[in-house]
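Note that this complex is displayed minus one protein chain, with the remaining chains in position.
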Amino acid sequence: MEHRTLGRELSNWGRWGEADQLGTLNLLTPERRVEAARSIHVGISMDLSLPLDEHGPQLTTGSRGNPVHVMTRLPSAPADVGGFHYFDDALFLHLQGATQLDALAHVAYDGLLYNGVDLGVVTTSGATRLGVENLVGRISGRGVLLDIPRSQGRDSLGPGEPVTAADLDRAEMHAGVAVGPGDLLLVRTGWLATFTERGDRERFFAAEPGLDLSTARWLHERDVAFVASDNWGVEVSPSASGDAMPLHCVLVRDMGMPLGEMFVLDDLARTAASLGASTFHLSCAGLRVTGGVGTPVSPVVTF
Amino acid sequence: MEHRTLGRELSNWGRWGEADQLGTLNLLTPERRVEAARSIHVGISMDLSLPLDEHGPQLTTGSRGNPVHVMTRLPSAPADVGGFHYFDDALFLHLQGATQLDALAHVAYDGLLYNGVDLGVVTTSGATRLGVENLVGRISGRGVLLDIPRSQGRDSLGPGEPVTAADLDRAEMHAGVAVGPGDLLLVRTGWLATFTERGDRERFFAAEPGLDLSTARWLHERDVAFVASDNWGVEVSPSASGDAMPLHCVLVRDMGMPLGEMFVLDDLARTAASLGASTFHLSCAGLRVTGGVGTPVSPVVTF
Amino acid sequence: MEHRTLGRELSNWGRWGEADQLGTLNLLTPERRVEAARSIHVGISMDLSLPLDEHGPQLTTGSRGNPVHVMTRLPSAPADVGGFHYFDDALFLHLQGATQLDALAHVAYDGLLYNGVDLGVVTTSGATRLGVENLVGRISGRGVLLDIPRSQGRDSLGPGEPVTAADLDRAEMHAGVAVGPGDLLLVRTGWLATFTERGDRERFFAAEPGLDLSTARWLHERDVAFVASDNWGVEVSPSASGDAMPLHCVLVRDMGMPLGEMFVLDDLARTAASLGASTFHLSCAGLRVTGGVGTPVSPVVTF
Partner (left out) sequence: MEHRTLGRELSNWGRWGEADQLGTLNLLTPERRVEAARSIHVGISMDLSLPLDEHGPQLTTGSRGNPVHVMTRLPSAPADVGGFHYFDDALFLHLQGATQLDALAHVAYDGLLYNGVDLGVVTTSGATRLGVENLVGRISGRGVLLDIPRSQGRDSLGPGEPVTAADLDRAEMHAGVAVGPGDLLLVRTGWLATFTERGDRERFFAAEPGLDLSTARWLHERDVAFVASDNWGVEVSPSASGDAMPLHCVLVRDMGMPLGEMFVLDDLARTAASLGASTFHLSCAGLRVTGGVGTPVSPVVTF
C-alpha cells in the first residue's frame, strides 16, 4: 500500500486538537505513568545511549558527524597550584548523530508536518512549532522490549530485512506481554552491533533491518506512544516501495509519533532475558533545544 | 570550620573501593530505586530544565556562553517539493551553561580529585577518570524537595543568604518528610527567578543564596546521593570564609557527590504544594560525553 | 528597471566559458597584478577586518551570531610547571557574521546561480560548484577607495540612502583616480560606525546606505573585479523596488562578482586622505572552506 493512502487512514490529525504538539505522547496519560511505576521490581537501572565522542557511528563523509568535545577550562599553572580548581567543557554535536529522538518537526511530506502544520515553520532559526522542546520530559512511562531475532531463535536480523506486524505479534507472544496504550516500544533487531561490535560504519548505514509499513497499523491499533529501535532509522532500508522513509512519513507526520534511533538494546535484551521481564520503567530525556528538530537522548531503564 | 578539615572528616575516599567512580551515587541502590517507584501516585510529570537557546542565562562576557543552534538540513527547493523532507540540526554548547550536572571530575583541590585521583587525569582530551559518562543513567530514584523560603513563609531568599543545616531541618519538618539514604535532594531558594522572571543575568551571577558549609555534614549523615538547587552553584556565594566554592570542595571532591545546578524549581514547588507531596520519582539523564566534566540535564519528575 | 531585465543585459554568463567559477575575478589578470604592485609607495600596511569575538556586530536574535572562541589547551598544573607549554584554541563561527566575502554560490534567483548553475549544487554538504575555495588567494590586486560622504563634504551617509552611479562618478573625480578593469573597489559610506563607534546593532541592521541598482552598469562598464563596502550588504536597504537584495542578484548571480561586506574603512579613509592616495595594494584572503558559500576575510592594504 502506498504510504499516503495508509497515512490518511491512520492519521491522528485533529485527534488531540488543532494546536496539539504532542502527538501520540498524549496517549501516555497520568494513569499510564502510575501503572509504569509498577514495572519497577528489582531496581536494576541501565542507560541505552551510545557514548558521545569522536569514535561515534557517523562516517566522516556524511552531513552528520560525530561530536567534538573540547575542554574550555583547565587549571592555569602555576597560579592555581594547591588551591581550588574547576574544569569546564563544551561540545559541538549534530543532534541526530548518535542515540537520538526525532521530534515531530523532523519529517514532512507534501509540504506539511504533523497536524497539517506548514513545513515553512521550520526555518534556519529552527522550528516554531512541533519542536523537540515539547517532548523533553514527556517520554517517561512503561517500556516494552520486543526482541525480534530472539523470538525467532536468532542473534540479529540482516540488512534490508523487514520486521512485519506478524513479527511483532510473534515477539509479543514470545515476551509474554500485551503492548497497549501509552507504551514506549523498543524493537530490537541486533543491527547496532554492526557498529558497536564490528565497527563497520559503512555497512551500518548502507542498509538496515527494521519495521516495514505494515507495522504502522499495528502501532496505531495498540495506541503505542513511542517507538525506538537499535538501527539508524527505525524502519527497514531500503523500503519495499523504494520510497524514502515511508514509515517515517506515516508515523511521524500522519500519526504524530516521535521516533528513537540508535538505542543500545543488546545489554538490555540480555538483562531482560535473565530477569524474565520484558517491561520496565523507561525515561527518555534529551536536550530542551528551543526549536530543535531532534535531540540526543540518554534513555534510562529501570527494571 | 576550614573546608579541608571538614573534608577530611566527611571524606568518602575508599568507602566504595579504590577504583570507584560513582561516589555517593553508590547510595542509590536497587532497593532505593524500587522504593522510589512508590513515590509515583498521580502520574503528573514535569521537566526541570531551562530552554537551551540564545536567550539562556549566560552573559556574553563570561567563559561560558549560551548555546548556538543551527539548522543543517532544510529542504532544497525546488527538487524536494511535494516529496519527503527531513530536517537536521546541530548545536554548539558549553556543557555548564544552563541546567546542568557537575561530574566528579569537575572539581579538585590540592592537586586531587575525588578518591585521591590526580587532577592530571583531566587534560585537553577530557577526563580519563571520574567523567560524566559514569553518571548518566544513574541518577534516577526518589526525589525530595525542600523549599527553604516557603518553609519560612517567604517567596525566595536573597543574594548571599546562606541555607544552613538548621534551615534544612526546618524545611524537612515543613515538608513532612525524612530525607534518607540514596535520596536525590532538590533545595529551592527561589533565586532562579532573578533570571527566569526578571531577566537580570548580571544580578543572578553576581552572588546567590545557597547551601553553606554546615550542610555538608547534614548531607553526609543522611547519606544523600545527590543534591541540586535553583541557583548557579548550589552553595551560597560569596562564602562565609571567602574561599572559592568551599562546599564544592567538600561535596564533590571529598564526599564524591555530583551536583545539579540551575534546576527550575518554581513550578515544581507550586505543584508539590498543591498536591501536598514533597517526594516524587526523579530521573536526571544528560549527555554521555566520554570524558566530559559536566552535562546539560533535563530532570524529569513524576508525582 | 527591474533587476531581471538589467541582469540579462549585464550578464557575464559564458563570457569566461561554461565551466567558469571565478566570475569577474577573471578580470584580475597577471598584468593587473603587476600594475597593482606599483600602487605600493610608502609601505604603510593596514587590516580592514572587525575583531572576531563575542562583541561582534551580530544581534543575539538573528540566524547569524558572533563567534565563540574556546581555549582547548592550557597548561595542566602542576605537571607542566617550569617546562615547555603550548596553548591551543578553537572557534565556532558563522561565516557571514563579520567582515566577510560572499562567494558566487551565496546568491541565486529563479533557481539558478551564476553561469546558469542549478542552485541544487548547494546542499547540506555545501556547494559543489562556485564555492569560496575558488576565490581564496585570488582577490589580490589594486584597491581603489571611493569615499562617498567625503566627496560630498559629509562624514557619513544615512540609513536607506542610495549611492548612485553619479555618486560614484563624483567620488572618482574627487579621488583623482580612474577605476578600471580588474580593480578591487572599496566604497565607503560611513555606516559601519553605527556599530563600531555607537554600538547600535539594531540600527545597523535595520537599514543601510549603499549601492543602488544603477551602479551595476557602472561596475560592468569599468570591468571592476570586486566590490566591498562598510555596510552589511553592499547595497542600499531597503531597495527602491522593494525587492530583496536586487543588486546582489545582478552582481553576484548575473555578473559573477563576489562581494565584500562589513569592511572597516574609516581608518583607511583617514590614511588615504592624509597620504593623498586613493589606490593601494589590497589582498583579501579568507578561509579555504571546501564548498563554503562565504568566508570571514582579513583584507590587507598596503600603500
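Going in written order, the chains are labelled A, B and C, and every chain counts its residues from 1.
We adopt the following convention: a residue touches a chain if its C-beta (ideal position, glycine included) is under 8 Å from a C-beta of that chain, and two chains touch if they have at least 3 such contacts.
All values derive from a computational prediction rather than experimental measurement.
J.: Have a look at C:Leu27, C:Ala127 or C:Met257 and name the one touching the chain we're not showing.
T.: Candidates C:Leu27, C:Ala127 or C:Met257; residue touching the omitted chain: C:Ala127.
J.: Which residue from C:Glu9, C:Asp47, C:Asp200 or C:Glu221 sits in contact with the chain not drawn here?
T.: C:Asp47
J.: Which residue, C:Leu10, C:Ala165, C:Ala193 or C:Ala285, contacts the hidden chain when the whole complex is considered?
T.: Only one of C:Leu10, C:Ala165, C:Ala193 or C:Ala285 touches the chain omitted from view, namely C:Ala285.
J.: Which one, B:Leu22, B:Leu74 or B:Val293, makes contact with the chain that was left out?
T.: The single option touching the absent chain is B:Leu74.
J.: Considering the entire assembly, which residues of subunit B contact the chain that has been omitted?
T.: Residues 63, 70-78, 80-81, 85, 90, 92, 123-125 of subunit B touch the chain absent from view.
J.: Residue by residue, what part of subunit A touches the chain that was omitted?
T.: Counting over the whole complex, subunit A touches the hidden chain at residues 54-55, 60-61, 65-66, 68, 72-74, 76-79, 88, 92, 111, 119-120, 122-124.
J.: Against the chain that's been left off, what residues of subunit C make contact? List them.
T.: 29-34, 36-38, 40-53, 55, 63-64, 67, 69-75, 81-96, 105-111, 119, 122-127, 133, 136-138, 140, 243-245, 248-249, 281, 283-294, 296-300, 302
Here is the rule we use: only the chains that are shown with their structure count from here on.
J.: Could you check if the interface between copies subunit A and subunit B is built from the same residues on both sides, meaning over half shared, or from different ones?
T.: Same-residue interface.
J.: To bring subunit B onto subunit C by a C-alpha fit, how many degrees must it turn, rounded to the nearest 5?
T.: 180
J.: Need the CA-centroid distance for the pair subunit B / subunit C, whole Å please.
T.: Computed value for the inter-centroid distance: 47 Å.
J.: Could you give the separation in Å between the centres of subunit A and subunit B, each centre being the mean of its C-alpha atoms?
T.: From the centre of subunit A to the centre of subunit B is 26 Å.
J.: Could you tell me which residues belong to subunit B and also touch two or more other chains?
T.: Within subunit B, the residues that touch at least two other chains are 55, 72-73, 88, 92, 111, 119, 122-124.
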